[in-house]
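What follows is a single structure, and I will ask about it in a moment.
Of the protein chains in this complex, all but one are displayed in their positions.
As written, the chain order gives the labels A and B, with residue 1 at the start of each chain.
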Amino acid sequence: MSKIIEGLLYSESHEWVKVEDGIAVIGVSDYAQAEMGDITYVDLPSEGDEVQAGEEFGALESVKASSELYSPVSGTVVEVNSELEAAPEKVNEDAYAAWIIKVRMSDEAELDALMDAAAYSAIAK
Amino acid sequence: MGSFAYFPHTEEDIRVMLERIGVKSLDDLYSDVPEEFIFKGEYELPVARSEEEVRAWFKALADKNTELKVFAGAGAYDHYTPSVIPYITSRSEFLTAYTPYQCEISQGTLRYIFEWQTMICSLTGLDVANASMYDGPTAAAEAMRMCVACTRKRNTVVASSGLLPNVLATLRTYARYSGINLVETWEVQEAVAEGTLDLAGVIVPSINKYGIIESHLGLADLVHEMGGLLVEYCDPSALAVVKSPAEWGADIAVGDGQSLGIPLCYGGPYVGFMACREQWMRKLPGRIVGQTADAEGHRAFVLTLQAREQHIRREKATSNICSNESLMALWCTVYLSLMGPEGMRKVNELCYAGSHYLHDQLLATGKFSDPFEGREFLKEFALQPLCDVKKLQQALLDAGFFGALETEEGFVTFCVTERRTRDEIDSLVKVVKEAAL
Partner (left out) sequence: MKYYDKLIFELSKPGRIGYSLPDAFEAACPSGACRPRQATLGLAASKETAAIWREAPLDLPEVSEPDVVRHYTNLSQMNFGVDTGFYPLGSCTMKYNPKINEEIVSQFNGLHPLQPEVTVKGAREVYEFMDKALAAITGMKHFTFLPCAGAHGELTGLMLMREYHISRGDLARTKVIVPDSAHGTNPASAAVCGLDIVVVKSKENGLVDVEDLKPLLGPEIAGIMMTNPNTLGLFERDIKEIAKLVHDCGGLLYYDGANMNPLLGKVRPGDMGFDIMHLNLHKTFSTPHGGGGPGSGPVGVAERIVPFLDIPKVSGFHGNFGVILRACAYILSLGRENVKLAGPLATLSANYIKESLKDCYRLPIPTVCKHEFVFDGLAEPNGVSTLDVAKRLLDYGFHAPTIYFPLLFHQAIMIEPTETESLETLDAFIDVMRTIAREAAEDPELLHGAPHNTPIGRPDETTAARQPILKYSKIIN
């Protein structure tokens, strides 16, 4: 059973979103990090980049694989978690503490398309 | 069926195998191929030749070639090959090995590639090098693509018209299909300073096609200010004595390792190299070997950062490169191990002395003028002919020399490596003096 936190929203591609004052804090779920195995690199966007809901904004790399990260919301990247550059393993250690990007949302209504913890638990077994 | 030295299967072997499989004949193994596609004719090929016949065939062809005293360069240089090298590279554990994906039985390959990477970083002064590219021109094309990948939304690369013609031709080819806006110019600094381009990168030669050692003072700062990367195309042999890409502030260095003792061999196989600053490491194409340890703590080497490559990233990889020129990288690694810093400096001193001697002697014949007076050159140089170029080239050929390559602008270039003796140079000059040109 992978860990799922109440109060967060989830995408079908296993990203989580925490909303703080119009800012979407985004990371990947425990299920996602377990699927990837040891993460060796996080390919991050830059501050100021525009992201679109459902489109790639970066990637997780392991020794043998690469997995795209899809943004659950549209908007502008206001911060990236630069700690992950030197320590990508933080995502494995605690996927919910290791946020990846923070986005100022352009359309909060997009949050309605995401799943709550109960709905997500159905796909993240 | 007859037997053949490379096919171990006897009639009996074949019978045993067909029985295990449960079919009657080899043809049955192709029963799923539509009948109309089965090739029923004879290939238009000669019948099998014995080894002696193969030897004779190639000897006859070699006799139709003329080996000349090489006084030309233009991207392929007649440097000396130490006797040790072919002895090492023909060892079957190196020659017949596959790509080192199973690292536990490929430590030989992985370690020499690690050594090659280290030596390329020494020569260029940069932080990271890859396991090799096909050749210098394709390495330059990959560097062009890497500039675009590193600067994300930018799409223009400025290339100096002083790059070798075959490098420019390859850049043009890759740019055409990648949709990159390639701007060729002699006035690189001016083009960049204008600031109107969405500049991803700039590619300049360390030594240009006329053999002139270029100065790139201020260029790196300007290119970086404009948001682009600086790429330098270099002759690795010359890097022992000319300013390195790192000293010029370049981000990426590329070139061809052929000048590190690889024979001319009518153009290949050679080997491209590519090195970059650490900040661009994740976008470097090609294979990279890294150091690690096994569970018992033994130092171990392994292909690493593979998530950049085609077999993982597929269409999102920076490059499609898979096989590269590994054995030629071994060639260069052994070369550099033998030469060391002193040997490399000496090679260049000998080239410098010989080329300047020839340069002065040719000018003294009165049949050339010096369009680049005062500019420094190393082994290759260009002169303005005051004579008929075709007659000059023919006179040289008749006397067994290959030189006086004509450039687009009507200059002729010569190249003198450490293999050319004073006698050879004097003979060439004599031919020029005495010919009716």
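Going forward, a contact is a pair of C-beta atoms (placed from the backbone, for glycine too) under 8 Å apart; a residue touches a chain by one contact, two chains touch by 3 or more.
All of these numbers come straight from a predicted model, not from anything done at the bench.
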{"item": "Among B:D235, B:D256 or B:E380, residue touching the chain not depicted", "value": "B:D256"}
{"item": "Selected from B:T151, B:S259 or B:N324 as touching the chain missing from the view", "value": "B:N324"}
{"item": "On subunit A, residues whose C-beta touches the chain left out of the figure", "value": "38, 40-41, 61-64, 88-89"}
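The working rule: only the chains that are shown with their structure count from here on.
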{"item": "Subunit A and subunit B: spacing of chain centres that average the CA atoms, whole Å", "value": "43"}
{"item": "Residues of subunit B that touch subunit A when the two form their complex", "value": "282, 305-307, 312-313, 316"}
{"item": "Interfacial residue positions of subunit A with respect to subunit B in the complex", "value": "40-41, 43, 61-66"}
